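The structure follows.
Every protein chain but one is kept in place in this view of the complex.
And then chain A:
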Amino acid sequence: MELMISVALGILTTCGVFLILRARTFSVVLGLTLLSHAVNLFLFSMGRLTTGAPAIVGLTPDSADPLPQALVLTAIVISFAMTAFVVVLSLKAAVELRSDHVDGENPNEDRP
């Protein structure tokens, strides 16, 4: 399970970073979403990976750590709100600046 989680984290982060470095706002927003998924997964796995363990102390010999679950809920809510905001902002910018380039204009537009 550790291997699977780490490979998933690696793929998500790689794709996220690659997309964030693109020049169009749409891919940047996608990249931010992937990166925040990777971060949430990472934060969640920091409570150690267990299966079938309840998040209550005393029911079973080993219990899952409830705190990362609470943390990741908060993080999901925040990143969801931020993603919604950045989507609206990039739409607004694309309409106002008549370009979906992250700088508002494409510096290589006139080049062959």
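The criterion applied here is as follows: contacts are C-beta pairs under 8 Å (C-beta built on N, C-alpha and C of every residue); 3 or more make two chains touch, one makes a residue touch a chain; residues count from 1.
As a working rule, contacts and distances are computed from a predicted model.
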Protein name (UniProt record) of the chain left out of view, among "ABC-type glycerol-3-phosphate transport system permease component", "Tetratricopeptide repeat protein", "Monovalent cation/H+ antiporter subunit D" or "Amino acid ABC transporter substrate-binding protein": "Monovalent cation/H+ antiporter subunit D"
From A:10, A:54 or A:104, residue that would touch the chain that is not displayed: A:104
Footprint left on chain A by the chain that the document does not show: 20, 25, 28, 32, 35-36, 39-40, 42-43, 46-47, 65, 67-68, 71, 74-75, 78-79, 81-82, 85-86, 89-90, 92-93, 96-97, 102-104
